[in-house]
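A single protein chain has been removed from this complex, and every other one stays in its place.
Up next, chain A:
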Amino acid sequence: SAAPLPLCPQTTIMAVEFDGGVVIGADSRTTTGSYVANRVTDKLTPVHDRIFCCRSGSAADTQAVADAVAYQLAFHSVELEEPPRVRTAARLFQQSCYRYREELSAGIIVAGWDPRRGGQVYVVPLGGLLLRQPFAVGGSGSSYIYGFLDATFQPGMSRSQCQEFVARALALAMIRDGSSGGVIRLAAITEEGVERTVLAGSDLP
(Lines give C-alpha, C1' and ligand atoms only; values in the text may rest on other atoms or scores of the structure.)
Protein backbone atom coordinates (compact mmCIF):
# COMPACT_ATOMS: atom_id res chain seq x y z
CA SER A 1 0.00 0.00 0.00
CA ALA A 2 1.08 3.58 -0.53
CA ALA A 3 3.01 5.32 2.25
CA PRO A 4 0.96 7.88 4.17
CA LEU A 5 2.40 11.22 5.30
CA PRO A 6 5.34 10.78 7.64
CA LEU A 7 4.80 10.98 11.41
CA CYS A 8 1.06 10.52 11.01
CA PRO A 9 0.10 7.01 12.05
CA GLN A 10 -3.21 6.87 10.24
CA THR A 11 -4.91 3.85 11.58
CA THR A 12 -6.61 2.36 14.53
CA ILE A 13 -5.12 -0.88 15.77
CA MET A 14 -5.80 -2.82 18.92
CA ALA A 15 -4.92 -6.01 20.71
CA VAL A 16 -6.28 -7.60 23.90
CA GLU A 17 -5.06 -10.59 25.89
CA PHE A 18 -7.38 -13.21 27.24
CA ASP A 19 -6.75 -16.51 28.96
CA GLY A 20 -5.75 -18.74 26.07
CA GLY A 21 -4.87 -16.22 23.40
CA VAL A 22 -5.27 -12.75 22.02
CA VAL A 23 -7.78 -10.81 19.96
CA ILE A 24 -6.37 -8.29 17.52
CA GLY A 25 -8.16 -5.80 15.33
CA ALA A 26 -7.55 -2.99 12.88
CA ASP A 27 -9.38 -0.73 10.48
CA SER A 28 -8.76 -1.06 6.76
CA ARG A 29 -8.03 2.43 5.45
CA THR A 30 -4.73 3.60 3.95
CA THR A 31 -4.60 7.24 2.97
CA THR A 32 -2.25 9.40 0.99
CA GLY A 33 -3.20 12.79 2.33
CA SER A 34 -6.98 12.77 2.25
CA TYR A 35 -7.39 10.29 -0.61
CA VAL A 36 -8.15 6.75 0.43
CA ALA A 37 -5.56 4.77 -1.47
CA ASN A 38 -6.69 1.41 -0.19
CA ARG A 39 -10.03 0.90 1.55
CA VAL A 40 -9.58 -2.79 2.23
CA THR A 41 -6.05 -2.87 3.66
CA ASP A 42 -5.02 -5.74 5.88
CA LYS A 43 -3.00 -4.28 8.72
CA LEU A 44 -2.87 -7.50 10.67
CA THR A 45 0.31 -9.06 9.43
CA PRO A 46 1.46 -12.53 10.43
CA VAL A 47 5.11 -12.83 11.34
CA HIS A 48 4.69 -16.45 12.35
CA ASP A 49 1.92 -19.04 12.66
CA ARG A 50 0.64 -17.76 15.99
CA ILE A 51 2.24 -14.31 16.11
CA PHE A 52 0.82 -11.26 14.40
CA CYS A 53 1.72 -7.63 14.30
CA CYS A 54 -0.65 -4.69 13.97
CA ARG A 55 0.99 -1.95 11.92
CA SER A 56 0.52 1.80 12.19
CA GLY A 57 2.63 4.59 10.78
CA SER A 58 4.38 4.48 7.47
CA ALA A 59 3.19 1.49 5.48
CA ALA A 60 6.60 1.14 3.84
CA ASP A 61 8.49 1.21 7.13
CA THR A 62 6.24 -1.23 8.91
CA GLN A 63 6.14 -3.65 6.00
CA ALA A 64 9.91 -3.59 5.75
CA VAL A 65 10.44 -4.20 9.45
CA ALA A 66 7.71 -6.86 9.59
CA ASP A 67 9.30 -8.68 6.64
CA ALA A 68 12.67 -8.67 8.34
CA VAL A 69 11.22 -9.89 11.61
CA ALA A 70 9.22 -12.64 9.90
CA TYR A 71 12.42 -13.87 8.27
CA GLN A 72 14.37 -13.76 11.53
CA LEU A 73 11.58 -15.56 13.36
CA ALA A 74 11.32 -18.30 10.75
CA PHE A 75 15.05 -18.93 11.01
CA HIS A 76 14.98 -18.80 14.80
CA SER A 77 12.05 -21.18 14.93
CA VAL A 78 13.86 -23.75 12.82
CA GLU A 79 16.91 -23.52 15.06
CA LEU A 80 14.81 -23.73 18.20
CA GLU A 81 12.71 -26.60 16.86
CA GLU A 82 9.66 -25.14 18.51
CA PRO A 83 7.28 -22.23 17.97
CA PRO A 84 8.97 -18.91 18.79
CA ARG A 85 7.90 -16.91 21.80
CA VAL A 86 5.79 -13.81 21.31
CA ARG A 87 8.27 -11.97 23.45
CA THR A 88 11.04 -12.87 21.02
CA ALA A 89 9.07 -11.47 18.11
CA ALA A 90 8.38 -8.30 20.08
CA ARG A 91 12.04 -7.97 20.99
CA LEU A 92 13.05 -8.35 17.32
CA PHE A 93 10.66 -5.57 16.38
CA GLN A 94 12.01 -3.43 19.16
CA GLN A 95 15.60 -3.92 18.07
CA SER A 96 14.90 -2.59 14.60
CA CYS A 97 12.53 0.14 15.73
CA TYR A 98 14.92 1.43 18.39
CA ARG A 99 18.09 1.26 16.30
CA TYR A 100 16.50 3.12 13.42
CA ARG A 101 14.20 5.28 15.49
CA GLU A 102 15.30 8.50 13.71
CA GLU A 103 14.53 7.09 10.29
CA LEU A 104 11.43 5.03 10.97
CA SER A 105 7.85 5.97 11.52
CA ALA A 106 6.46 2.75 12.91
CA GLY A 107 4.04 2.09 15.74
CA ILE A 108 3.62 -1.62 16.16
CA ILE A 109 1.61 -3.91 18.39
CA VAL A 110 2.88 -7.49 18.56
CA ALA A 111 0.38 -10.06 19.73
CA GLY A 112 0.12 -13.81 19.64
CA TRP A 113 0.10 -17.08 21.46
CA ASP A 114 2.99 -19.32 22.49
CA PRO A 115 3.01 -22.50 24.54
CA ARG A 116 5.07 -20.95 27.34
CA ARG A 117 3.10 -17.88 28.30
CA GLY A 118 -0.15 -18.15 26.39
CA GLY A 119 -1.67 -15.02 24.94
CA GLN A 120 0.51 -11.92 25.13
CA VAL A 121 0.35 -8.36 23.83
CA TYR A 122 3.46 -6.21 23.46
CA VAL A 123 3.64 -2.65 22.23
CA VAL A 124 6.55 -1.07 20.34
CA PRO A 125 5.54 2.54 19.75
CA LEU A 126 7.45 5.38 18.07
CA GLY A 127 10.79 5.65 19.81
CA GLY A 128 11.29 1.92 20.10
CA LEU A 129 10.46 1.03 23.66
CA LEU A 130 9.05 -2.38 24.48
CA LEU A 131 6.26 -2.94 26.96
CA ARG A 132 3.89 -5.79 27.68
CA GLN A 133 0.30 -4.75 28.36
CA PRO A 134 -3.02 -6.52 28.97
CA PHE A 135 -4.34 -4.55 26.04
CA ALA A 136 -2.86 -2.02 23.64
CA VAL A 137 -4.09 0.50 21.09
CA GLY A 138 -2.24 2.43 18.46
CA GLY A 139 -2.59 4.66 15.47
CA SER A 140 -4.20 8.06 15.07
CA GLY A 141 -7.67 6.71 15.82
CA SER A 142 -6.57 5.46 19.20
CA SER A 143 -6.64 8.98 20.66
CA TYR A 144 -10.41 9.08 20.35
CA ILE A 145 -11.07 5.96 22.32
CA TYR A 146 -8.81 6.21 25.37
CA GLY A 147 -11.78 7.35 27.40
CA PHE A 148 -13.94 4.47 26.21
CA LEU A 149 -11.16 1.99 26.89
CA ASP A 150 -10.46 3.28 30.38
CA ALA A 151 -14.14 3.11 31.25
CA THR A 152 -14.87 -0.26 29.71
CA PHE A 153 -11.84 -2.50 30.02
CA GLN A 154 -12.00 -5.23 32.62
CA PRO A 155 -9.19 -7.68 33.20
CA GLY A 156 -10.13 -11.34 32.78
CA MET A 157 -12.53 -11.01 29.86
CA SER A 158 -13.38 -14.07 27.82
CA ARG A 159 -12.55 -14.45 24.15
CA SER A 160 -15.97 -13.34 22.94
CA GLN A 161 -16.02 -10.43 25.35
CA CYS A 162 -12.62 -9.36 24.02
CA GLN A 163 -13.84 -9.58 20.44
CA GLU A 164 -16.84 -7.43 21.27
CA PHE A 165 -14.64 -4.98 23.17
CA VAL A 166 -12.23 -4.62 20.25
CA ALA A 167 -15.01 -4.32 17.68
CA ARG A 168 -16.83 -1.62 19.64
CA ALA A 169 -13.63 0.32 20.30
CA LEU A 170 -12.53 0.23 16.68
CA ALA A 171 -15.97 1.20 15.43
CA LEU A 172 -16.00 4.25 17.70
CA ALA A 173 -12.53 5.27 16.58
CA MET A 174 -13.35 4.82 12.92
CA ILE A 175 -16.39 7.07 13.12
CA ARG A 176 -14.38 9.94 14.55
CA ASP A 177 -11.03 9.53 12.89
CA GLY A 178 -10.90 10.54 9.25
CA SER A 179 -7.77 8.50 8.79
CA SER A 180 -9.44 5.29 9.92
CA GLY A 181 -12.34 3.57 8.24
CA GLY A 182 -13.49 0.82 5.95
CA VAL A 183 -14.05 -2.54 7.54
CA ILE A 184 -12.98 -3.94 10.89
CA ARG A 185 -10.60 -6.83 10.58
CA LEU A 186 -10.46 -9.05 13.64
CA ALA A 187 -8.34 -12.05 14.37
CA ALA A 188 -8.37 -14.36 17.37
CA ILE A 189 -5.11 -16.20 17.94
CA THR A 190 -5.11 -19.26 20.16
CA GLU A 191 -3.40 -22.59 20.46
CA GLU A 192 -5.83 -23.99 17.91
CA GLY A 193 -4.96 -21.41 15.30
CA VAL A 194 -5.94 -18.08 13.86
CA GLU A 195 -9.56 -17.22 13.19
CA ARG A 196 -10.10 -14.14 11.07
CA THR A 197 -13.30 -12.18 10.71
CA VAL A 198 -14.30 -9.08 8.83
CA LEU A 199 -16.99 -6.75 10.10
CA ALA A 200 -18.37 -4.54 7.40
CA GLY A 201 -21.13 -2.03 6.95
CA SER A 202 -24.15 -3.18 8.88
CA ASP A 203 -22.11 -5.60 10.98
CA LEU A 204 -20.29 -2.71 12.60
CA PRO A 205 -21.35 -2.16 16.21
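Things to note:
In this text, a residue touches a chain if its C-beta (ideal position, glycine included) is under 8 Å from a C-beta of that chain, and two chains touch if they have at least 3 such contacts; residues count from 1.
Here is the rule we use: contacts and distances are computed from a predicted model.
Matching "Proteasome subunit beta type-4", "Large ribosomal subunit protein uL10m", "Signal recognition particle 14 kDa protein" or "Probable D-lactate dehydrogenase, mitochondrial" against the UniProt entry of the left-out chain gives the name "Proteasome subunit beta type-4". Here the missing chain is touched by one residue of A:G112, A:G128 or A:G141, and it is A:G128.
Residues of chain A in contact with the chain left out of this view: 98, 101, 125-131, 133, 143, 146.
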